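A single protein chain has been removed from this complex, and every other one stays in its place.
Labels run A and B following the written order; every chain starts at residue 1.
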Amino acid sequence: MRELATGRDVRGRIVAVAAWGGAALVVASFGLLVADLARRGAGELTWRYLIEAPRDAGRAGGILPIAVATVWMVALALAFAAPLALATALFLDEAGTPSAPRALRRAAAVTRRSLDVLGGVPSIVFGLFGNALFCRSFGWGYSLLSGAATLACMVLPLMVATFDEGLQRVPAAERAAAAATGLSRSATLRHVLLPRAAPLLLAGTGLAVARSLAETAALLFTAGYADGWPRSPLDSARSLSVHVWDLALNVAGGDARACAAALLLLLVVLALHGAVRGGLGWVLRRRSRGHGESVR
Amino acid sequence: MKAEKDCCAGRALGAGGCGRVAFERVDVAYHGRLAVRGVSLAVAPGRTLALVGPSGSGKSSLLFCVNRLIDLVDGATVAGRVTLDQRDVRSPEVDLLDLRRRVGMVFQRPTPFPFSIRRNLELPLQERGIAARSERADRLRAALVAVGLWDEVADRLERPATALSGGQQQRLCLARALVLEPEVLLLDEPCSALDPLAAAVVEESLAALKGRVTTLLVTHSLAQARRLADDVALLWHDGSAGTLAELQPTADFLGSPKSALARAFVAGAGR
Partner (left out) sequence: MPSDTRHEEARSQELRRRAARRSDALLRGASVFGALIAAALAWWIAAWLVRESAPSLAAVGIGGFLRDARWNPAGGEFGLLPMVATSVTVAVGALLLALPLALATALFLLGYAPPALGSAMRLLLDLLAAVPSVVVGFFGLIVLVPWLARIAPPGASLLAGILVLALMVLPTLAVMVEAALAAMPAAERSAAAALGLSRATVLLALALPRARRGVAAAALVALGRALGETMAVVMVCGNVVQWPAGLLLPVRTLTANVALEMAYASGTHRGALFVSGLLLLLSTAVLVVAAAWRGGGAANPERRAAGAVGA
């Protein structure tokens, strides 16, 4: 709406000032957050920090075992969630075809709504659930595995949503061509759907990783607090986010190291988000340029 | 800037100017591709000019130049001069909002705002700064009377405008344009999206307004041009862009068209 002329009256000016001012305030808050953390934590964020183990309850030393545990937890969570999300997205995709029976379409609607609700569930509730189901009922106790399973539940709605979006963007013309040549559903999946949806599949995975890294509340009483080397998936381990929490609230004098950990976490998450957005934009732009007329 | 001596004498509508529209060698291009080339024409105050021609000949583009609505179109560029009362509409001294209030426009499809009928008409008045409620009420009534809607909606001004029929909505849009007492009225095929009955009613309103406001009417129907217009301009796409093929008073255009193109057009399209 920038093409519309602004009024020279007072109200027009007030609105303009409010708009610019609000935006400036948001930028300033974000800038303040990043700058302050960088200022405090950058000094501690050294190579040694990354490759040493924590000492003195984290007041000294580094974060290597924690970083490793975090990576393991996220990888396991993805291993659980990604196939499940893909399967669900494929179900939603098939139920979306015009010739699908009504029952199937209603099942898909119910699934979507349930996933919406799941997406709104507070992370602490996931923690309670994970504690009751994985730690107690399954008998895994406070472990990397419990944490990963809980994380998988949390990122499922996000992954399904993104995968679904990816599949929806497969041009109808290509699906029709596949059907016309008698391609089976699995062959269509392998040769048409997956390649076409690949950018958003990757994006969904990237976003899920970022979300898992950022998660704390769900891990507090599923994966626990142990800051040593996890020897098996059934060992308790802490993620980087839990480490920040512990140092900030439970360890007196842990502030400096907490700043470093928080800064590292922030940078990784922001870089991941930026990469997903940037990469996706680039891929989609390249595709639309190369396939000019065929994509809508 | 001086206005011409012959206008402004005995003018009933218009505040300040008299509504003389002129195009001087105007080109319009979209993303670099020329759509209209070298159009020059003038419309004297109070006269109605019908712009006819096949689709794609640039009729609507020219219309959009007068109130600079062409600025809203992505990638559109205009060369040449478009003047209102001999002042270039694109000169930096022109207040864009003031220009658009002096030039009213009705689009092909009725676009009532999702408010009550009253608010549809009052919003432009409030914007213009007419604070006195009585004056707004007077203008509102005058505009609705001018389009023949007053009797139909006087008792339900608070009802939503979207509840009106298509013909009524379009007349409301016309009233909304008139409520600001513009000097120029731009009509972009105002009847083509309406059913014949509604179209006829709208045309009646337009006929009643004839002579009071300078009007540029884009239309596909030569019959409508005959009924409503003083002059006809035929625009034709010559393979590269739209150009002005012929400009004459209506009777001459329909009775004895000068160019071969016009003759073919009248013969083929005249209904």
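By our rule, a contact is a pair of C-beta atoms (placed from the backbone, for glycine too) under 8 Å apart; a residue touches a chain by one contact, two chains touch by 3 or more.
For clarity, every value in this text was computed on a predicted model and none was experimentally measured.
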Worksheet entry | Residue, one of B:Val39, B:Val52 or B:Leu69, that touches the chain absent here | B:Leu69
Response to the item:
Among listed residues B:Leu62, B:Leu84, B:Met105 or B:Ala262, the absent chain is touched only by B:Met105
Worksheet item: Looking at A:Pro65, A:Gly147 or A:Gly166, which residue reaches the missing chain?
Response: A:Gly166
Discussion item. Considering the complete complex, identify which of A:Ala178, A:Leu220 or A:Ala237 is in touch with the unshown chain.
Written reply: A:Leu220
Worksheet item: Please identify, in ascending order, the residues of chain A that touch the omitted chain?
Response: 1-7, 9, 11-12, 14-16, 18-23, 25-27, 29-30, 32-33, 36-37, 40, 83-88, 90-92, 94, 107-108, 110-111, 113-129, 131-133, 153, 156-158, 160-162, 164-166, 169, 184-187, 189, 199-200, 203-204, 207, 210, 213-217, 220-221, 241, 244-245, 248-249, 255, 258-259, 262, 265-266, 269-270, 273-274, 276-277, 280, 284
Item to complete: Since one chain isn't shown, list which residues of chain B touch it in the complete complex.
Response: 67, 69, 72, 97-101, 103-105, 107, 109, 111, 113-115, 123-124, 127-128, 173, 176-177, 180, 186
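Just so it is clear, only the chains that are shown with their structure count from here on.
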Practice prompt. Between chain A and chain B, tell me the centre distance in angstrom, where each centre is the average of that chain's C-alpha atoms.
Written response: 54
Worksheet, complete the sentence: Touching chain A in the complex, chain B uses residues 71-72, 95-97, 100, 127
Fill in: Contacting residues of chain A [partner chain B, same complex]
3-5, 7-8
